[in-house]
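Apart from one protein chain that is not included, each protein chain of the complex appears where it belongs.
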Amino acid sequence: MSNRITRRNLFQLAGGSALGMLLSPVPWKLLDDSAIWTQNWSLTPKLPRGPISIRNSHCTLCPGGCGIAARCVGGHPYGLRGTGQHPVNSGFLCAVGLAGHHYAYHPLRIDAPCRFTGREEDSRLIPASLEALLSEMSGSRNSTGGSRPGGSIAILDSRPGRSVSQAYQEMLSRIPGSVYLTPPSNEESTLEEIRQISGVDGWGFDFENTHTILSFGAPLLDGWGTPGRIARRFFHRSPKELILIQAESYRSRTAVQASRWLALRPGTEAVLAMALAQVLLQDGLCPTDIPVRVADWQEFKELAFRLPIAAAAEKTGLPVSAIVEVAHALAGSSSIVLGGCDPGGGPLDRTASRAIACLNILLGNIDQPGGIISRREAPGVGLHSPRGLPLSDVADHSIRWMIIDSAASGYSFPLSLLQHKLMHDKGRIVCLSPYMTPIAAYADYIIPTPAHLESLEEVGTPPGAPASSWGLSAPLLPRTAQSVDPLDLIPKMSEALGFPGGPNTSRQELLKQRAAAIMAARQGTVFHPGKGAAVKVSTRTGTGDFWNLLLEGGCWVDDPTPPRPATRFTMLGKEQPWRERLTARLEQPGPSPDQLVLMPVGWKNATSSGSVPPMISKLFQESDCRSLAGTVLAHPDTAASAGISSEGKVRLQTRSGEMEADLKLDPALMPGVLHGAVGPCVNQAQTLRQAPAEGLLALCPVEEDGSWRITPAQMKKA
Amino acid sequence: MFPWVYEFRWTTGHLLFLGIFFSVLLTIGLTVVRAAWKTYRDFQDQKQEHLSWKADFEDLSPLARSCRHEISGKVRRRSCPNEFDCRVCANHRVTAGRLPSAGPPARRGADAGFCGLDVPLDRLYHRGHTWVKEEREGVYLIGLDDFASRLIGPPDQVDLPAPGTRLQANGKGWRMRRQSTIVRILSPLDGEVIGQGGAQQGWYLKVRADSRGNKMDHLLRGEEVRSWVLRELERLQMALATDGVGMSLADGGELVYDVTLQDPHADWDSVLGEMFLQA
Amino acid sequence: MEQKNKARYGMVVDLDRCTGCGNCMMACAVENNLAPAEKKANDRTGITWMRVYAMNNGKAFPAAETVFVPMACQQCDKETPCIAVCPQNAVDRDPGSGIVGQVPQRCLGCRYCMTACPYHARYFNWSDPSWPAGMEKALNPDVAPRMRGVAEKCNFCHGRWHAARARAAAQGRSEPDPADYIPACVESCPSRAILFGNLDDAGSEVAKACQEGNCFRFLARLDTESKVYYRSAKPWVREMAEGNRMPSGKDGNLS
Partner (left out) sequence: MIEQTLPRLPVESAPAHTIRDWKAMEKKWIPRGLPRCSPGRFYAWLAPWLLLLAIGAYAMYLCFAEGLQHTNMDNRFAFGLWIYLDLTVIALGAGAFFTGFLFYILRWKEMTAVINAAVVLGFICYSSAIAILLVDIGQPLRAWFTFWHPNVHSMLTEVTFCLSCYLTVLAIEYLPVLLKNRKLRQVPLFLVFEYELHRVMPVLAGVGTFLSFFHQGSLGGLYGVLHGRPFAFREALGIWPTTFFLFILSAAAAGPSFVLLMARLTQFLSRKQLVRAEVFAQLGKVSGTLLLFYVLLKTLDTMLWINRIYPQTGFSPYSFYAEPSFGTWVLLLEIIGLGLVPALFLVNPRMREKPWVLTLMAFLACSGVAFNRFVMTVQTLALPTLPFDRFLRYVPSWQEVAAFLAVLAYGVLLYSFSFRYATLFPQERDLRNQ
């Protein structure tokens, strides 16, 4: 018997093994797994790996001051949610904030100083340098000689009230002719008017205890203030009755949810407010102490009765009964009347805001629970008032250097507003922005700043809040090397303009000082995100602990401010400038019925001026959840009056210009009104090479009163 | 699909559906395998010549497939069901049996001329225009008949099988080329090639017929040859009418030698194919 | 198809609470590693597992009324349309949770499931998903990104379901704590319009809510036994939703 292994044996072995293998799961499993191989192609990304952790911080995309809890993998945030039990936002974020951690990877992120060659469509992006900016600044000093700056310098601070804002103000205070500006839109416009009427600062809305809210177009349920706070009031305490009356021409998301929608003709807010005042006065619904507290009671009363109710009803497009009912509803319980500002449509005109503020006073809402309550400022603000001059109030063509700290977030305004304020030819815009936005594209110098969640920031009191608050936004992402901290840039610019020696504290020092000031005041409570509960500040002793807690996402909230003793009011101003304005408004003839008006509409944090996370395409582009920039919504009759019967491309024309837009028909809209969506551009599709377009706002000229909400327009088929 | 891949559960639906479809696949596969296997067997059994002819035969025009007894007017209408192999034809046995015995072929000489063609009746004719003449016991000469010779004319090339090659009745005999037309000549009988002739010799092949099955029943003989020739002329006329660009045989068809030369535009390929029973 | 469940997760969406803010869509997209829109994408080719539609009562100004309808996969239980049609079992229903899931690795992209779904809740990757440079660092490590040419849809945040089960197992429990498993859309909804939980657990909030009188299901008469319920106090909403379509097919959209 031979033990030699022949080739034949080997073949037999191989063949037998192959057959045997077929009976085992191995080949089948392998074949099956090839399915997975077709998945692992280079086009799908590798998922991040690493330890999972949760880090708390604050969102600084808007002044809302929401606490965020970031789920992180290997230290990188991959998902955000609201910090549970947070005193400001109650654990909720808005849709934009939910994707806040994507901003750092924004396709329109700027990584070096640059500028566009011009403001034309075909302009190119070219590199610029900080040195060139500073030398042009010092050149502008030299050109006029001496130490006088060549014209004035302005800083437009998109989020006033921060410690950094104070540093800006400090710098500007040493430069003659300089001006500190705030963006034109302001959710606190009603409170601002009340401040002027009462002469007392520090007010907040007590939504938590109110029964009736009359909102003149304020997008209360669509991002107003701190969305989590509003949502908590509206939806989380269902047994507590709340009546929301929304007065606006557009059936907005807030109007959809409101208990009552008053389809108010555009521009008649003041008329409605005065008509309501008239009903209150006529039916004796004012608290008895109000006539005593109002200095110009008679003048105001006269003004309120100037327009008969029926005439007001006709002007506003509302039935008389509705006006009477609303007035009674407001007087019947604690109430708040607030003026709105559509984030896209811009602020209400001040005349209307004044009338709305007066209405609050007539209702006796001031310093009443469930009304407008006193709110003291957070400690440490002392030196400078957080208020700046609204951009629209600056004299035209007066500004040589316009420095914009981060492109306006949340609100948009027409670029023509900036243009009108700049000096002819010599005016320069410096935009400090992490991303390319239409405003940045409009600037002469674009300086990259750290992206959202990349730098240590602070969050102050949110608009309309009943109590002051303060927290830190600890960076969740590393800062990129190229980005410039505005705080470092300010002394350099100051020096270039000939005023050396500004504050030279680091951002962290500045914020630590503020924290120490708050700590020293020993008031309020501090929220502990880990525990999900707040503790009294006084029980905490170490400033270091306080600081560390803030870094970990803690938030300080002031105690309720006790009501002030009976405040006195001057409704129409000391020299009564508002009497003429309100009279003019009441007697202004209504627009002719065949005149179309264009009203820009938008959504906070996602308007054409600011930057939006790439994922926002889900709402704007990949669904019709929200209207994409360049969409015009109109009632079919409106379109028919312009000779258009179907949706599609149309041309819009106003006195500012002409533009192509996408018409969408919606029978739910008010006839005669064109609602132009001021949405964001779709980011993913864009590259840095092309300047983002301003959109429909370019068609909206800024009126004398600083508003651009209503523009007569024409529409024709494209 | 396999139980160990994913959580697959066999249900009645699976059994039924997959059962049916694997049966279908199996049927298709088996059918093809069977055809392939049969093909292999056919080659083993040397049936390829026969089967090729069978395939060709199916594609012949109905006129070409007429039974010899229809041509000779003994039956009214009959299409050959046996690919011209009368040896296996029951009808032939019946029809031929009723007739005077075929007997040995007549001697050459008498009535050799017919319709201007030389059709000696001392030999047997095959439907593919070959004749078979016994040279000596078991050895036969095979040649082209006058009809065919006139059609083809002098061949430019003749491709005869080498001695020793086995021939099958109705299988391929040899090939001839005239200008660009290649004609396949059918072998009239079974046997082994033992000698090669040529146009000059008057015959092309010398064949030793198989001892077994050496029946010549399938070959035409005697009177029926003439009616067949008439039929062939008729067919030629028809073929020429359709493919010969209007050319026709003069007055009842006196075939000239080397018809091919007469009209170079005629589709000789088609005409010759038709006459030599090519598909 | 019908199998015994250990749990049957479902939702009750309160349309009267929905403001149409889009939080659920964003939270879903971020959680489930959806890619931002490709350049040409539109509302018909984009991928939004959760999508908020506006439903109008069909009347004109000023009688027009609108509700917003967040619509994700309705997780049909009975003869789930997409499961029945998928030729290669790429859609399955997890017996442990009742969740209808999609196996993207097995999907060959025939899109039959999409034609079968009356809720249009299924989405197809018409192109390669692409993220802005660097953003892969911000992807959710628990959810595999899909590739071009496959269908996908809401799976009640399957990544979270797995994580919750893992946590439960670590604590020695067989079933996750209901509070520990909350899909991203539910979590992010500021108006708490979406209730989520085990429909088979009689004590759960959803199980109670879906029994209430104003609760309904979309296209209920198609009898797909979807596990996503809606509720609204407005009769016209219920009437339209349950399949009694208004003859006027055209609806305006509110943005």
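As written, the chain order gives the labels A, B and C, with residue 1 at the start of each chain.
One rule holds for everything that comes next: a residue touches a chain if its C-beta (ideal position, glycine included) is under 8 Å from a C-beta of that chain, and two chains touch if they have at least 3 such contacts.
Not measured: the values here are computed from a predicted model.
When the omitted chain is restored, the residue from C:7, C:54 or C:100 that touches it is C:54. Contact with the chain not shown here comes from a single listed residue; of C:64, C:107 or C:193, that residue is C:107. Where chain C meets the missing chain, the touching residues are 1, 38, 40, 42, 44-46, 53-56, 69, 71, 79, 81, 84-90, 106-112, 114-120, 122-128, 147-151, 218-219, 221-224, 240-251.
Where chain B meets the missing chain, the touching residues are 1, 5-6, 8, 11, 13-14, 16-18, 21, 24-25, 27-28, 31-32, 34-36, 38-40, 42-44, 47-49, 51-52, 54-56, 59, 61-63, 156-157, 159, 175, 177, 180, 182, 238-239, 242-243, 267, 269-270, 273-274, 278-279.
To be clear about the criterion, only the chains that are shown with their structure count from here on.
Of all the chains shown, the one with its CA centroid nearest the global CA centroid is C.
Work out the mean CA point of chain A and of chain C, and you get 30 Å between them. Separating the CA-averaged centres of chain B and chain C is a span of 75 Å. The distance from the centre of chain A to the centre of chain B, each centre being the mean of the chain's C-alpha atoms, comes to 96 Å.
Across the assembly, chain A contributes no residue in contact with two or more other chains. Contact residues of chain C toward chain A in the complex are 17, 19-23, 25-27, 29-31, 33-34, 36-39, 41-43, 45-48, 51-54, 56, 59-62, 64-68, 104-106, 128-141, 144-148, 184, 187-188, 190-193, 252-255.
Chain A makes touch with chain C in their complex at residues 35-36, 38-39, 41, 43-50, 52, 73, 76-81, 92-96, 98-99, 101-102, 104-107, 221-223, 227-228, 231, 234-236, 251, 253-254, 256-257, 261, 263, 614-619, 621-627, 631, 633, 635, 664-671, 677, 682-685.
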